[in-house]
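Yeah, one chain of the complex is gone here, protein chain that is, but the others are all in their spots.
Letters A, B and C mark the chains in the order given here, with residues in each chain numbered from 1 onward.
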Amino acid sequence: MKKQICALLIAALTASLLTGCGGKNTESDSPGEAPQATASSKDVLYHSYASQPYVTLDPRVEYSNGVMVLHNIYETLTHYNDQTGELEPLLATEWSSNEDGTEWTFKLREDVKFHDGTAMTAANVVNSINKVKELGQGAAYLWDAVTQIEATGDYEVKFTCSYGAPVDLISSACYASYIVSDAALDQTTEWFNQGNDGGTGPYAIAQATGDTVVLKGFEEYRDGWEDNQFKNVIIKETPESSARRQLLETGEAQIASMLSSTDVNALKEQTDKVTVETFHTYTNLLILPNHEKEPTSNPDFRRALAYSFPYQETIDNVLEGNGIQSHGIVTAGLWGHDESLSQYTTDLDKAQEYLDKSGIDTEGLKLTITYATGLDEYNSWAQLWQVNLKKLGIDLELQPMEWDSQWDKAKATDPNDRQDLLVYMWWPDYASPESWFTSLIRSEESINFNLAYINNPEYDTLINDAVQSAATNRDQAESNYVEIQKQMVENCDVLFPYDKIDTFIISNEVEGVYENPAYASCINYYNVTKK
Amino acid sequence: MKNWTDSLKPKIRSMQESFYLLARNRLSLFALVLLCVIVLLAILAPWIIPYPQDIADEAHIADKFLAPSAAHWFGTDELGRDVFSRVIYGGRVSLSTAILTVGISLLIGVPLGAVAGTLGGHVDNVIMRITDIFLSFPPLLLAISLVAILGSSLTNAILAIAISWWPWYTRLVRGQAISIKERKFVQAAETIGTGKLKIIFRHIVPNCISPVIVQASMDMGGVILTVASLSFLGLGAKAPTPEWGLMISTGRTYFPDMWWCCIFPGLAIFITVLCFNLLGDAAREILDPKTRKR
Amino acid sequence: MAFFEIKNLLVRHKSFDGVKTVLDIDKLTVEKGETYGLVGESGQGKTVLALTILKLLQCPPGIIEQGEILLEGVNLLKKTERSMQAEIRGKRIAMIFQDPMSCLNPVFTIKDCMVDALRQNHKGMSRKEAVSQAVKLLQEVKLADPESTLVKYPHQLSGGQRQRVIIALALCCGADFLIADEPTRNLDVTIQASILKLLRELQKKHGMTVLFIANNLSLVGAFCDRVGILRDGRIVEEGTADQVVSHPREEYTRLLREACETKLKPTDDSQEEILLRVEHLKKYFDINDEVRHIRHQSLKAVDDVSFDIHSGEVLGIVGESGCGKSTLVNTILELFEPTAGKVYFEGKDIFGESNGSQGNAFKKNVQIVFQDPYWSLNPRWLVKDIVAEPLDVYEKLGEAERLIRVEELLAMVGLPGDACYKYPHEFSGGERQRIAIARSLASNPKLVVLDEPTSSIDVFSQNQILDLIKELKKKFGLTNILISHDLAVVHELSNRIAVMYLGKIVEFGPAREIFEHPRHPYTQALFDAIPRVGDTGMEGIRTLEGQIPSPINPPSGCPFHTRCPMAQDRCKEEVPQETYYSERHYVRCLLAEEQQEKGGDVL
Partner (left out) sequence: MGKYILKRLLSSLVVLLGVITITFVIARVVPSDPAAKWAGNRATQEQLAQAREELGLNKSLPEQYITYIGQLLRGDLGKSLNSKQPVTTELKQYVPATLELVLLAFILAILIGIPLGIYSAKKKDRMLDHISRFFSIGAVSLPTFWVALFLQLIFYKNLNVLPLGGDLSVMATIFEERPQITGMLLFDCMLTGKWQMFGDAFLHIILPCITIALYPIGLVSRMTRSALLEILNEDYITAGRSYGIREFKMLWKYALKNSLGATATDVALSMGYTLTNTFLVEAIFSWPGIGSYISKAITSLDYPAIIGVTIFGSVCYIILNLLADIIIASDPRVRL
């Protein structure tokens, strides 16, 4: 769900129309003392965001970009370091598992306090994860393998799984894995949305009004506060790219992201005011050809499509460098990625060659491609591709649509009603390549996310094997995934044009802004300091 | 027929008279000339635009966002396509959509209105109640929700606008029909024994068509604006169709740095709609018997 | 120096057809205290003149090219707008307009209008004074109950009352020069006379000078001292009233005079066979006035009317507007659903079988010619299609055959064959009426209804049309029903006359008898309300008091008793029955009943 919602939200960012509904929730019953009127704007970190910062503020169910807020308020047991590829302790100090990865034991920190002043114990972890599983919303499926959680001590928790699951990795996810105070667990989603929280993180919510979230530093945070840190943070929606840029230019805001390439280029000139930083992500663009329908079921035809896609133009001119051409389906930086996988290039002669080879008659041939509405970069490369395909005699019909419509079409009972090509933006829920394979490649009984309708028993065996061994034998899993990707490139099962790169514009007044690809769009404001 | 040219004379005369009245107001004359140019440009667009391949066949992304110059009068867009060519071609899209929309609305609205006005009684009641219901949606809102739910495409937009537009014609024609029904030639036809249908479509409809034409010509502007609005909301035309509203919507991301992507299509909408409105205004004055009375 | 003088006035009008002269008056003089009558048909420039005098003419399209309009030697055309407004309009010159409804502001009460006008023209008058002055003025124009009239809105008054209010408004400015622009045009004849009498009285009392504009020569002749005939913007004849009316020099004047004259009546060439029989016909309209809570009432437009028409005769139906004559005819023609009663055509009940072949045959045999030939011809159709409309319904002809028939019909009414390919608006009023007549003859009808066939065409054509009707009638042996408020026309054409009042026939009989000896007091009043040609002064005019009662609530007993000069107490209660003077001449009047009982036969 997250992918789709996020796709929509990204759509929203660029689709200037999708703007914040500035709700006017009262914050009368929000915790924490009233903000001091004496604080000057210099003490405030202002993150200008392209869409509404959250869908819900309920850490148990939020499966969208609300994690960018929640990540600063709640904490998980472990933390994934994308530089080293290792897990680091956060609320847990150490952890271990049995041989087959079915039993996991976590030791917890003993100095953790919730914002309401109560201390965190093993019971809180048990209750939080159980509640998530009980609600069964959002990314709760992550915990499907876990059958039992028990507190084996005041600060020790034991997870029992039905198969060997990487619980340590799952515990680092920014979805469905936050530890929440007991008082908050009993509350409704509405309660959270009113600006209340029950976290252990460095910030508490002071105010939440739909398009704006105000965070206030948690005075008793275990790591303490330095003078150059920001105790007030505002995250506010400004859907216009040019407006976000303006906010940075006037010095009002300190952080902004998802600006249009023109705005980024303009800001790059202003080195005295701002710095433009790019971060690799685990997000990539996927084009899923329909494997159940002529002509996209024909591998040669798919190769022809792949050779006609405008890779370089898209990266250089549409994304203006905010992307790199993918090697395989797993993004760079994540295990399972193999830089040696071959890439398709734009080569219309080769495309023609494969087209002839496929024996598909292009006379009157029309392909439909569905993608999320409102995203300008989609529109741009889709039109470029359309132009290329036209030269091959193929008519590409662009159908930007809302995700629900897109998904409905993809699930139509009559395969002839389904699209020929479908566009996805995909990223994993936690630092593992698994979801690309289990969700998109593995055959499904009823259509869910495998919208290329791939049904390859060989892939299925390899994937199931990799899933079972991921916790215990990662090398085995990795080699399985690489093997699948090799075949996928060969068969051209899925087109993966580019991995996304996020660009942040950061005011020269601050430093320490970093986007960890495992935690898409989250910034640790605690790490941001005044220069 | 031997004297068919004679039958044209009064028409020509009445056209001359209309033109005379129109020419009295220089603003309207200007609008008329401009509109003729716009229509002509729209008709000839495929042959006269400098970069016809930029409509759908080609992109030159390396040349994107070139500022207006001699080669590209209105600059180039995000795919390096010539904005001038696309704006001119956009007139073709907008005008044909508007004609189609107004045409469909007229096809629904005029017969209903004529029947309601002429027959009166329960038929009138039922038709007008339905009309009232459709008129109770604020302008655009019904179209928005229809397209939003049916799925966005230019065809759906045309249908949705027509569905929310026809009641205006029904109401107008009904009013006309009621007053024309009172005219003696209708009563004469009735005493002659002419059938109801013939009375409605041969006597009443032709006589209430002038104000309908005026309204329809004014509405062309309104429809162009509405289509553009829907496209702007992402509920109308789709890329790469050079629809003005869509061009603004796309260009907005790059506004204000690449102002030409937004400003020119907007100007095109403004000028076209303005011409229609100015003319509609003038036409209303001309067709008003009070003005015509010599 | 004359009191009012126009010299070399030239007014033009600019339009598509170029510049047209609307007024070209060399000299027009009105002496103080005099009543000057200006006569001409509509479109001859009368109203333009009135507006030009007050400088209210819209320019453009009007252009005042040259000339002088002198009021006591002061040229009004040279005056500024501001001084016209401050010194002349209202204070010196007041105007009474044609249409009393449209020249009273509908959203203000009579009080608002009068007080504004009074205070405008009398500096320093308090509101209270103005109100009491207004009451006085309303009394002066003989409005019954002026206090309650004051708080009414224009639409709550009747036409006659409104015209009195207009006169009062003109008076309250205190002007000594009054322009009356056809003040009685849209009023019923019986009301018209009383307004004229009132004007005459006021003029004498206030010593006003009056410029009276009208289209009826006999009216002007009776009302005015001097008369000018206006044609195409020029004064073609001028002189004392007697001179101009009795000894017209110009052909145009003669025609105007003829239009008011009663002429030789036709011989009775009717046959015994009854073509159309109307029995107890009623047509009520339901009134639903939601704003004023009037519900379930009916307007009795036609109330129990019976008569026969014999083949070959012409039945004239006479009455003031609202008496139900048009409704009667429209109901017979099945344009309205009858409330009750029966109509037999050639012995067959036409309402009996609805829309069957019977109905069609009836429609084929009965045709109508309407009053205004412009509105009765579809302006979007070619003449050939208009004339052929009945042919298309009753005879399916080929295009060529159809055209031949149309040309025949057009020839019959004296129009050239090439008229086929023209549109109605290319013809003059008279020619248009010919087209309408041609159409009415296309289906070879037996009965043709003529609804005021000459009242909206110019005097030149009127006679020709009447002649044409007579000729065609003779040629085809047609039977006619003629509706007209113009007694001259009725007199000229009809064999028999029905006089209607409030939906009822009050007198019915042979035309000659009725014209020579009108029996019913209403018929008498109708005839006496119009000055005869050659009358001078208002003495010959008899007026009826009071307003026409509403047909929604007609008076009890004899409906005419509220206005009847001879009304007695029993008239309020008893409904009069038919009293026959001869076989086919009766009146409904209690007095006549009484007379007959006593053995006399003249009222």
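Quick note on the criterion: a residue touches a chain if its C-beta (ideal position, glycine included) is under 8 Å from a C-beta of that chain, and two chains touch if they have at least 3 such contacts.
Remember, it's a predicted structure, so these values are computed and weren't measured experimentally.
J.: If I'm reading the header right, one chain is hidden. Which shown chains does it touch across the whole complex?
T.: Touched by the chain not displayed, across the whole complex: A, B, C.
J.: From the list B:I108, B:A148 or B:I209, pick the residue that touches the absent chain.
T.: B:A148
J.: Given that one chain is not shown, which residue among A:Y141, A:W191 or A:Y514 touches it?
T.: A:Y141
J.: Pick from A:A165, A:I234, A:L288 or A:L440: which residue touches the chain that isn't shown?
T.: A:I234
J.: In the whole complex, what residues of subunit A lie against the chain that is missing from view?
T.: 1, 4, 8, 11-12, 15-27, 34-37, 39, 41, 44, 46, 55-56, 137, 141, 189-190, 207, 209-212, 214, 232, 234, 236-240, 242-243, 246, 252, 373-374, 402-405, 407-408, 448-449
J.: I need the residue numbers on subunit C that touch the omitted chain, in ascending order.
T.: 51, 54, 56, 85-86, 88-91, 93-95, 97, 99, 102-108, 116-117, 120-121, 153, 155, 166, 169-170, 172-173, 289-293
J.: Residues on subunit B that touch the omitted chain in the whole complex?
T.: 25, 27, 129-130, 132-134, 136-142, 144-146, 148-151, 221, 225, 228-229, 232-235, 245, 248, 252, 255-256, 259, 262-263, 266, 269-270, 273-274, 276-278, 281, 284, 290
One rule holds in what follows: only the chains that are shown with their structure count from here on.
J.: By raw count of C-beta pairs in contact, what's the busiest chain pair here?
T.: Pair with the most C-beta pairs in contact: B-C.
J.: Counting only C-alpha atoms to place each centre, which chain is farthest from subunit A?
T.: C
J.: Between subunit A and subunit B, what is the separation of their C-alpha centroids in Å?
T.: 46
J.: Quick check: in the complex, which residue numbers of subunit B touch subunit A?
T.: Subunit B reaches subunit A through residues 56-59, 61-62, 64-65, 78-80, 151-152, 232-234, 238-240, 249-250, 252-258.
J.: Give the list of subunit A residues in touch with subunit B in this complex.
T.: Residues in contact with subunit B: 14-17, 241-242, 260, 262-263, 266, 310, 313, 317-318, 373-374, 376, 379-380, 382-384, 386-387, 390, 398-401, 405.
J.: Can you name the residues of subunit C that touch subunit B in the complex?
T.: These residues of subunit C touch subunit B: 13, 15-17, 20, 61, 330, 333-335, 359-360, 363-364, 366-368, 370-372, 375-382, 386, 389-390, 392-394, 418, 420-423, 425-426, 436, 439, 443.
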